[in-house]
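In this view, the complex is presented without one of its protein chains, the others remaining in place.
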Amino acid sequence: MSMMKFQTVERDSFFSRLDFRPKLFMVAVVTIVAFVWESPMLQIGLAGTITVACLLVGVKWSYIRTILLIMIPFYALLLLTHAFFNRDQVMALRGIESVNQLSRVFTFPENWPFIGGSFATWEGLNYGFNVIFKTLTLTLIIPLAVFTTEVDNMIVGMVRAKIPYKIAFIFSSTLRFFPLLIEEFSMIIEAQRLRGLAMEKMRPIKRVRVYAKVAVPLILGALVKSQQLEVVLQSKAFSGSPDRTYLHESILRPSDYALIIFFVLFFIAAFYLLIAFGIGTFGGPI
Amino acid sequence: MSEKKPIGEERKVEFLSGSAIDGAPLSYMVVLASVVVALSFFPMSAILSIGGSFPMSQGVLGLVGWVLGPVAGAISSGIGALIGIFLAPHTAGIPFIRIWGSVVTSFAAGTMVLGMKRKGWWFWVWLYAVLSFLYFIGRAIFINGVGLWPAVANSFVDWSALILFALPTRTLFAKWINSEKLGLVLAGLGLGTWTVFGLAHACLAAITYHMFNWTEEVFIMLIPLIPFENLMRSIIGMVIGGGVIAGLRAIGLVKPENAIY
Partner (left out) sequence: MPDKIAVFKDVSYKYPRSDDFVLLDLNLEIYEGEFLGIIGSTGVGKTTICLALNGIVPQFYGGRFFGSVHVGGLDTVEHPISAMANYVGQVFEDPETQLISTSVENEIAFALENLKVSREVIIERIPQALSAVRLEGTEKKHPHELSGGQKQRLAIAAAIAVQPSLLILDEPTSQLDPVGAEEVFATAHELNQELDMTIVMASHSAEEMAAFADRIALVSNGQIVAIGPPDEIYADIEILESNDLRPPQVANTFYSINKRGISVPKIPVNLNDALPMLDSLSELSQSAEFILSDPEEVTGEALLSVKDLAHVYPDGTKALHGVSVDIAKGEYVLIIGQNGAGKSTLVKHFLNLLQPTEGVVKVGDVDTEEVSVSDLARRIGYVAQNPDNQIFNASVGEEIAFALKNLDFDDEEVETRTVESLEAMGLTEVRDMHPLALPKGDRARVVIGAILAMKPEIIIFDEPTTGQDYRGAKYILEISRDLHKMGKTVIVITHHLYLMPEYAERVVVMGKGTILLDDVIRKAFHETETLKSTYLSAPQAVHLSQEMQKLNSAFPPLLTPGEFADYFAFEGSAS
């Protein structure tokens, strides 16, 4: 059942004491910067910082490992295809005219069948690293912000950040209700097997159809429940209006402002360096 | 008993509909977002025992839009996808791309309206998808040196969806989904899912391709895989949607204002 609880870090840190709003701001800035940068070194630095930060604040290594394990085949594909095949783009980015000017890191012997003579370039490899670490940053920045925030603080923080209360409410209620659906999902699968369904014997397309059928009672049951939920909400004077009080507070403290200021400066600096000195471009100074 | 006349005086009932976003009750949005989360746990690769990993939840994004309408559908799917990412990292991929894809898919589905209301909304989604598609294809061919044919074949899902969404086929699918005949409903759901996900695929391709810059070899490799995945989504959308819509009609649950089923 542990997977069904929204993961929050257990460690109390500078980060877990922060308000949700500066963290949202951090996510926005880091995402934009990672997206714009094309420099492998800077991307490695950024992704490394985020990963270390995740570990420091207590995001479980098992979570990060799951992501890495899933992404490794994808990363390998990126790296290999860019190293061996990305020619036109890196040449254009580096302003190189001819393939021969690219630095080779590895060449298959000429006499090998099919792949003989093909070679990996240093520039392609670099571009691959840029993409891989960019992806990693984008993937890990969100758990860094979300797992270090209590759901309660997230909701109030969202409301204070002018996200409509209704949306914050849907967010928190979804967190409450999805475990029920997952439990129901396994009950339905069980019921189907008990009616003679043998998934292991099926061809892929049929298996997809059968699996999809499981979702039907799940969704219908959920929608029927939603009517009961509506009655419950009514009886508790819920109107969806943000004009209500909140048990939990969301106060911006000096440390919160400090984080916001830091990321404002970081954002300005990143763009200034990019435009003025080309720092962050592919083949730029760093 | 219906013949009896009550003694009490009839009262004027102020009908207070519950809290809603764009005509869709919040409770419906909560449960459908929960469904998206729950289905995020099931990667299709595990089900198919072949490569390519997208969660089963992608098959219902279109349905969420058709049931809740564009705005509420997009919010529900987006929140579901967001929570799904934290809880099921094994099917997540890159967070904001997954979220954005879910939002666009359900929104596009919700704009497949039949009446006059919001008649023009589809166009803006379509335009966004066309511009994304042009950026993607343009960047591939002119900057990264991908050949014309591999690019065209690779993007079959995208351009087929763009065409189907622009032609009257869009309203035809919606009409089928709205039809009494289950066969037509299924056809509408299957083709509709193909179209709206293809559209979202085009939008996402612009972003992901900007980052990944796949080479021609990868383009060629993916030619059979992308349509196969979309076909799987369409089948899921068809089976789930068909069952759910038949069931909803049988239960007689209150229809959200902008539903098209």
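Letters are used for the chains, namely A and B, taken in the order the chains are written, and counting of residues starts over at 1 for each.
Keep in mind that, in the parts below, a contact is a pair of C-beta atoms (placed from the backbone, for glycine too) under 8 Å apart; a residue touches a chain by one contact, two chains touch by 3 or more.
The structure presented is a predicted model; accordingly, all values stated were derived computationally and were not measured.
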Requested in this report: Write out, one label after another, the shown chains that touch the chain missing from the document.
Outcome: A, B
Query - Option from A:Ile32, A:Val99 or A:Met187 whose C-beta touches the chain left out - result: A:Met187
Query - Candidate in contact with the missing chain, chosen from B:Leu114, B:Leu127, B:Ile163 or B:Leu182 - result: B:Leu182
Report task. Among A:Leu175, A:Val208 or A:Ala270, single out the residue that touches the unshown chain. Result -> A:Leu175
Report task. Using the touch definition up top, pick the residue from A:Thr31, A:Thr66 or A:Ser239 that touches the left-out chain. Result -> A:Ser239
Query raised in the report: Considering the entire assembly, which residues of subunit A contact the chain that has been omitted?
Result: 1, 4-6, 151-152, 172-173, 175-176, 179-180, 184, 187-188, 190-198, 200, 213-214, 216-217, 220-221, 224-225, 228-239, 243-247, 249
Query raised in the report: Residue-wise, where is subunit B in contact with the chain that is not depicted?
Result: 1-2, 4, 6-18, 182, 242-243, 246-247, 249-252
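By definition in this document, only the chains that are shown with their structure count from here on.
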Query raised in the report: If you average the CA atoms of subunit A and of subunit B, how far apart do the two points sit, in angstrom?
Result: 21
Report summary line: Listed in rising order, the residues of subunit A that touch subunit B in the complex are 3-4, 6-7, 31, 35, 63, 66-67, 70, 77-78, 81-82, 84-89, 92, 127, 131, 134-135, 138-139, 142-143, 146-147, 166-167, 169-171, 173-175, 177-178, 180-182, 185, 204-205, 207-209, 211-213, 215-216, 218-220, 222-227, 229-230, 233-234, 238-241
Query - Interfacial residue positions of subunit B with respect to subunit A in the complex - result: 18-21, 25-35, 37-39, 41-42, 44, 47-50, 53, 56, 59-60, 75-76, 79-80, 82-83, 85-87, 89-90, 92, 94-96, 143-145, 211-218, 232, 235-236, 239-240, 243-244, 247-248, 251, 253-254
